[in-house]
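Let me begin by handing over the structure; questions about it come next.
All protein chains but one are shown at their positions in the complex.
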Amino acid sequence: MFGKGLVKGLNVTWKEFWSKKFTVQYPDEQHTKPPRFHGKFQLNSDACIACGLCANACPNGVIKIESEKVNKKKYLTKYVMNIQYCLFCGMCVEACNKGALRFTQEHDMSQYFYKDIPLVFVDREAPKPDPETENKEKDDDKSKKAGKAPEKEGQ
Amino acid sequence: MDNKLDSVIKELQEKFSEIKVSEQQVVTVPVEQLTSFMQMLKDEYYMDFLTNVTAVDYPSDKNQNGEEDDEEDKGTMEVIYNVNSITEGYTLMVKTSVARQNPKLPSMFSVWGGAHFQEREVFDLLGIIFTDHPDLKRILLDDSFKGYPLRKDFQWVGGRK
Amino acid sequence: MLETIFIDIANWIRNLLGSAGVPALWNDTVMMLVKLTAIIVFILINALWLVYMERKVAGYMQARIGPNRVGPKGLLQTTADIGKLISKEIIIPKNVDKILFLLAPVLIFVPPLTIFSVIPFGKNMMAIDLNIGLFFVFAIASLSTLIFWIGGWSSYNKYSLLGSMRVISQMVSYELPMMLALLGVIMIVGSLNLSEIILAQESAWFIISQPIAFLIFFIAAVAECNRVPFDLMEGESEIIAGPYTEYSGMGFAMFFLAEYANIMIASAMTTVLFLGGWLAPFGLTFIPSWLWFFVKMYVVIFVFMWLRWTYPRVRIDQLLGFGWKVLVPLSLANIFVTGIGMYIYRALGW
Partner (left out) sequence: MLRTETYTVNFGPQHPATHGVFRVMLNLDGERIVKAEPVCGYLHRGVEKLAENRTYQQVIPYTDRLDYLAAGLQNQGYVETIEKLMEIEVPDRAEYLRIITAELSRIASHVLFVGVYALDIGAFTGFLLCFRERERILDLMEELTGSRMTYSYARIGGVAADAPEGWLDRVEKVVNDLPYYFDIYDDLISGNEIFQARTKYVGYLSAESAVDYSLSGPTLRGSGIDYDLRKAKPYSIYDRFNFEVPLGENGDCFDRYFCRILEMRQSVYILQQAIEQIRETDGPIMAKVPKVLKPPKGEAYHEIESSKGILGYYVVSDGSNKPYRVHVRRPSFVNLGFLDEMCRGGLVADLVAILGSIDIVLGEVDC
């Protein structure tokens, strides 16, 4: 009969009128975020070995890494993420072997000024190398120069 | 399913001596025979569903290596058609190549209406001209845009610092 | 006491002025002004409240809670909105007919205000007791259509023009069944006076004796108010906002509030004509008559909102077809049946 659907529709909205509401009143209450949530990044700079895998994995060239060689080891001097270009795909976190880079639950990344958007995790001077090891390093450098080249290319 | 397609391709090879068939059952047809070949596909083999039209730019190796060459560009552009048959269930990839200098080939609009938008897209992004197309103009890019971005020699200006 | 509170106030003012030696003519004028001011304030406060109510009802029907931040329970939300709209710049597009464009939002409140002067809110509570009240109401009500059209036409915008043409055709095709449906009521009462119509419902409301007339009237009233499912004038998924497309700031706010003023009129008229006006049902006379009027009016308004948040929009040809092919013949049939019924009624001599 004509009109049956109309009454049914009214019935649906009538029921909804009295049923439970689904609004989450945002600043006061918040959604629970699952452990895998792609939020703000966090870098454990002690664990990072400046290998550059994350920068390579990034589809959008978000991550900038600078490192210096100190005592035969790479020393991370700069780690900047321009997250205004970030797709939050998680490729960098997946690429990190050492578990240094990871996601946090924090989702609020808005800033008042454009210059504040990039995440600067590490921006420091390389420590002065020990003079003893430095001499050794110089010798090593000469012998290892040939071996180094391909590594750079890989980055 | 593949056997069916095999027999179809064999029949086609008998009818059109100039077509080449690769191992993956990709049929390459010269531009001159394209329209009659496609019409035959539709009329006799029930290939009524043109899923995909696209093109790939293959500049000649010389230009790619950056060597100066005053001779005309010998590169080609391949236009790829993927045709399905709803009733028979098989699918066929048909290719044809045109010279990069003068990329012109007949439009498939008269065979399949679905070619209309897709050919416009190919024209827009690769600059291949489909003759007899009813309304060949840019579709994704702005009308005043210069150049064809999916060509390999397209130089992109701008972007982030 | 509560029953006559407004009448008492009026009498008190009248006596005050009389004892101060004001001549009778001036006394009447002042009283009229007081009454009209009261109506204007009443309409504006109600319109503000209705916007809030609409948003709350919408929210509750859509599994959310609606405005709840500004003021207690979000009650000041509309006030804040109107404050924002007032402070906005009024943008006048380049090619508009400036005078008409600015006149339309000013005029839009005139018809509702005028109509409210004859509506009885309670026993003996009306600004003017007009003999041809019903006729007056519908004569003025159709004017608001013209103002929408002025706004849409002067906007120099194709969407506005489409919207205003829709308003006109809608008005032409729904005013007719509305009036024809009411003829049944008028035939029974034998008067156009709204008070008499209410008093005639003492034994049974007209919604019982004239159900078809009620349905037709209600549908036509929804259409006249441009509410879903007949909100073709606005039709935001088709013609953006119809006649309001080019309006900004206060101009838009006026149209927006006028919509609710119109709803109030439609529901007040439904109450007066079919739901017994201020008459108390089931002998519950200890509740003042004006309160009954409001309760009934708000029930009708709620139905209006309920419809709006349930139904999709009809198409223009379906709207016109429904008006002319279904409602008009039905209302004519209703008059016919009512006439025969009345004849039999009298012949039986009840």
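Labels for the chains are A, B and C, by order of writing; each one numbers its residues from 1.
The rule is simple: a contact is a pair of C-beta atoms (placed from the backbone, for glycine too) under 8 Å apart; a residue touches a chain by one contact, two chains touch by 3 or more.
Here the structure is a predicted model, which means the values were calculated and not measured.
Listed by label, the shown chains that the missing chain touches in the whole complex are A, B, C. By the touch rule set out above, chain C reaches the unshown chain at residues 58, 61-64, 158-159, 162, 228-229, 231, 235-240, 309-318.
Mapped onto chain B, contacts with the missing chain fall at residues 1, 24, 26, 48-52, 54, 56-57, 80, 82, 86, 89, 91, 93, 112-118, 121, 125, 138-142, 149-150, 154, 156. In the full complex, chain A touches the hidden chain at residues 2-6, 8-9, 11-13, 16, 22, 33-38, 57-59, 87-91, 94, 103.
Everything that follows uses one rule, which is that only the chains that are shown with their structure count from here on.
The mean-CA centres of chain A and chain B are about 42 angstrom from one another, to the nearest whole unit. In terms of their C-alpha centroids, the spacing between chain B and chain C amounts to 64 Å. Of all residues in chain A, only 6, 9-10, 12-14, 16-23, 25 touch chain C in the complex they form.
Remark: chain C residues 57, 59-65, 68, 306-307, 309-311 touch chain A in the complex.
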